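Note that this complex is displayed minus one protein chain, with the remaining chains in position.
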Amino acid sequence: MTHQAEFGPDLAEVFGPSHQVRHDSGGPELVQLLTPEGERVEHPEFSFDLDDEAVRGFYRDMVLTRRIDTEATALQRHGELGIWAQLLGQEAAQIGAGRAMRTQDFAFPTYREHGVAWCKGVDPLNLLGLFRGVDQGGWDPNDNNFGLYTIVIGAQTLHATGYAMGMQRDGAVGTGDPERDSAVIAHFGDGASSQGDVNEAFIFAASYNAPVVFFCQNNQWAISEPIERQTRIPLYQRALGFGFPGLRVDGNDVLATYAVTKAALDRARDGQGPTFVEAYTYRMGAHTTTDDPTRYRLSDDVEHWKLKDPIARVEVYLKRNGLADDDFFAGVQQEAAELGAHLREGCKALPDPTPLQGFEHVYAEMTEELAAQRDGYADYLASFEGEGH
Amino acid sequence: MTHQAEFGPDLAEVFGPSHQVRHDSGGPELVQLLTPEGERVEHPEFSFDLDDEAVRGFYRDMVLTRRIDTEATALQRHGELGIWAQLLGQEAAQIGAGRAMRTQDFAFPTYREHGVAWCKGVDPLNLLGLFRGVDQGGWDPNDNNFGLYTIVIGAQTLHATGYAMGMQRDGAVGTGDPERDSAVIAHFGDGASSQGDVNEAFIFAASYNAPVVFFCQNNQWAISEPIERQTRIPLYQRALGFGFPGLRVDGNDVLATYAVTKAALDRARDGQGPTFVEAYTYRMGAHTTTDDPTRYRLSDDVEHWKLKDPIARVEVYLKRNGLADDDFFAGVQQEAAELGAHLREGCKALPDPTPLQGFEHVYAEMTEELAAQRDGYADYLASFEGEGH
Amino acid sequence: MKITLAKGLNMGLRKAMEDNPKVLMMGEDVGKLGGVFRITDGLQKDFGEDRVIDSPLAESGIVGTAVGMAMRGYRPVVEIQFDGFVYPAYDQIVCQVAKINYRSQGRVPMPIVIRIPYGGGIGAVEHHSESPEAQFAHTPGLKVVSCSNPVDGYWMIQQAIASDDPVIFLEPKRQYHADKAELDEDATPDPLHASRVIRQGTDLTLIAYGPMVKTSLKAAEAAATEGRSIEVIDLRTLSPLDMGPVLDSVRRTGRAVITHEAHVNLGMGSEVAARITEQCFYSLEAPVLRVGGFDTPYPPSRVEEEWLPDLDRVLDAVDRSLAF
Partner (left out) sequence: MKITLAKGLNMGLRKAMEDNPKVLMMGEDVGKLGGVFRITDGLQKDFGEDRVIDSPLAESGIVGTAVGMAMRGYRPVVEIQFDGFVYPAYDQIVCQVAKINYRSQGRVPMPIVIRIPYGGGIGAVEHHSESPEAQFAHTPGLKVVSCSNPVDGYWMIQQAIASDDPVIFLEPKRQYHADKAELDEDATPDPLHASRVIRQGTDLTLIAYGPMVKTSLKAAEAAATEGRSIEVIDLRTLSPLDMGPVLDSVRRTGRAVITHEAHVNLGMGSEVAARITEQCFYSLEAPVLRVGGFDTPYPPSRVEEEWLPDLDRVLDAVDRSLAF
């Protein structure tokens, strides 16, 4: 980069440690409070302000979330689901972010945020419908302030921003009332960061100072494409171009993810506007159950990241410091087993939609035209009755 | 911004001097080589490396470009053009950028780049066709390496990036051969910077390290919307989020614009990838001849910017330093008068398209279907013949 | 009170904002400037910047944030500056706006109005004169309407805003200031999704909407001087189509011509023609004929009047149908 100097030394620094990030530790900017070895460390700006009970709670959340994931993966293998988007390895990123939210905060997920759904109180069984093909989202977003999964990459980041603009108009930002002040989290992936919509969301959020946290799980892959295809500098720095803070947190460290997300949410609720949080993590599984990652990545990489497992490090921490006993771990295992059974049984019992149901909810106000089409189809179906069709 | 500190002092600096920029001088980051008062100043990184002859040339270019603009504006007032997009005040930004290009470099304009067209050798008469409504671009982009005007805001920035990727594949980048090494300039406005396409162009350019200079004329307005609606930090900093250099140059200073653009183009041709150049300027006229800026901006602002006129400062510089004599100035005036006459006469003589012409060039390979539609219409038109229709 | 279409729309928007504090305006230049056509003139002054929102220059962003606002309980009215600039928002419109009510099984309705000044004839440059209605009407979940006159403008925009479904609201920009009509603010308007017979006749049914309604009425008048009785229908609603009045009419006249500015190929005319033929097969004395923009890009403005269907081309089709 010989000509670099022409533009002054301050510009050179934007060319960060690119083309290395997958093996990289996340760099010095990575906020970490619990090392892969399970050691608590302190950070000059972000601290974990909850008690041991909360850490046990996070551990339980992560184990149960992983159970949802393994159970659903198994259900897919048995043909009960058409496809499943695994979150293996991303439990800490999701639980940290989910637990940082207050009830009144609203989450806009992509399609892999099963852990966030868990934190927001969505019955994981409801997550299966979409992947089984019985519905396109089996929960009411307003029940738990958890939006529907969005398949078109990035689209929901604009919805999140608009929703946050609505909160501003409702006077639910910056009042100082902790029950009232609200914020939004938009979840998306590293690949999504390349979509025009996501960048427009940054622009609108900055322009209106909207209370939204852009929470990007950089799991290093967008299907087969490594992060280097989407950015040549650390992704959290994207925010700098839009005039709001960007932070990189160890997404496999649930304590740090919690602390950083909470600070960003506080800031948003307080009326300070958007923040970009890059949760630096790794997609340990395939993109979905139909993907074959051996075609494009080295098992070496995966092995490297196994050492950073988000659950193992909390387990070590709890055990080493005597913060949880065998009963606790057994209890969580028991809960996980029950959750698994709930999913296995519930999944098969999810009712198939009927063909005529597809005519409902196309509009809030049904049209005569469509009603006629539905009735015609009903007559057609009825014509087969008795034919053993 | 009480919570700012939570994210460390280095992040606070991204909140630049927003909400002030229109009255603002452009800040300390503004690269300037010729002050509004016509004084040459030096910059630690960018220097003007051409001779007085070149400065006189720039002066002539700017005067003639302004003449194109005033002439076309008058033609619109007389009903000869349907509309005209004025560049008044942006002459230095366009001439500086245009003259920094080599023959083999390709420019992708928006719709206001009459000065760049001039530098690339496009007959200004050809620019009028689109505004008169006789064509949608009267020049061959390949004749002068100057693309067609693009009305959909931002779309051409992706074309520019793709074209630059093509140059890479042609081995026309980084060879060290000044006749061969090539780059692209994408021109767009401050408003355009909010479009998804423009941000995707940044991403693609960074990802492939494409030889493209993103040249943004920040004229402070997107029709009625001030720059603050599009960004809350200085616009050149957008590039930081994408991992390539961003620079702010005094867009009313032709020497500085030339020097900065040339450095960016050199870098691109050399294989160092993209640069963002923000030419900090002002739209002195209306958005187009159909716009009424008194509805949304203060004449105060306009007066303020009049003092920074891009032509006046070069004139003062040339005169004060005795670098041009009266003959020179008279000669330029004479040329301008001739150019004006050329445009006035030429415009009225531009041939109207025929209705049947509209069927040509819909496809490179005409379809039978469309030929039949054309023939049917021709018959229909013929049926009126002799009717005095 | 005599009003133009522009005025009718402006008054209708104002009324909707007065009636419901959840109604918001969003778009490029809709605030201080009042929009490039001044349809939102004065609204920001009276309702504030929080309700009349000048947006960054990004159509997908405008529509996408409107979706989020609707989720939060607002009723955003989005202005797309010109027809040709709706496409950056096409993805948000067809994949999100159109589908979220369905996706959520009715839990998240999308009461969004997307206003689009459309059609040609104003001497503009490329992308400022297009007719994108078919590209929306093909998409289930969207409702698509077009007003053709000042009074409909006033009522239909309010009905669209009151609708719990997303409405693509097409405004024939050439008509904004073309004619004035008497507005009775106490009248009871027709429903939003109803087509309307606007001139009665017995020989042929001429079907139009938006900018072609005026031309069609003129064509009917011209034909009348030659002793031909043309019934004219203003479709008003393009999705759903209200075929009742159309079918009634064609059953009586036996002949139909449909006209629009959009390209003929796969334009609204193809659907209307197909439905008429399916349902009035034995009544038809001639095939349904279509008169529209050619299957070429909208041309430079100096030839736009030749490109656009006009009185002569409509009458030519009427003649061909009657001679069939």
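Per-chain numbering from 1; labels A, B and C assigned in written order.
One rule holds for everything that comes next: contacts are C-beta pairs under 8 Å (C-beta built on N, C-alpha and C of every residue); 3 or more make two chains touch, one makes a residue touch a chain.
Keep in mind the model is a prediction, meaning the values are calculated, not measured.
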Candidates A:Phe106, A:Phe131, A:Tyr163 or A:Phe214 - the one touching the absent chain: A:Phe131
Options B:Ile95, B:Ile203, B:Ile227 or B:Ala279, residue touching the unrepresented chain: B:Ile203
Full-complex contact with the absent chain, from A:Gln94, A:Thr161 or A:Gln195: A:Gln195
Residues belonging to subunit C that touch the chain removed from view: 60, 84, 87-88, 90-91, 94-95, 98-99, 102-103, 126-127, 134-135, 137-141, 239, 262-263, 265-271, 273-274, 277-279, 281, 286-290, 294-297, 324
Subunit A residues touching the omitted chain (full complex): 82-83, 111, 129-136, 151-153, 191-192, 194-197, 222-225, 229-230, 290-291, 295-296, 352-355, 357-359, 362, 369-370, 373, 377, 380, 384, 389
Touch list for subunit B against the chain that is not drawn: 135-137, 140-142, 147-148, 150, 152, 155, 157-170, 196-197, 200-201, 203-204, 207, 360-365, 367-370
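Please note the rule applied: only the chains that are shown with their structure count from here on.
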Farthest chain (mean CA position) relative to subunit B: A
Subunit B and subunit C: spacing of chain centres that average the CA atoms, whole Å: 36
In subunit B, residues with contacts to at least two other chains: 194-197, 229-230
Residues of subunit C touching at least two other chains: 55-56, 58, 60-61, 88
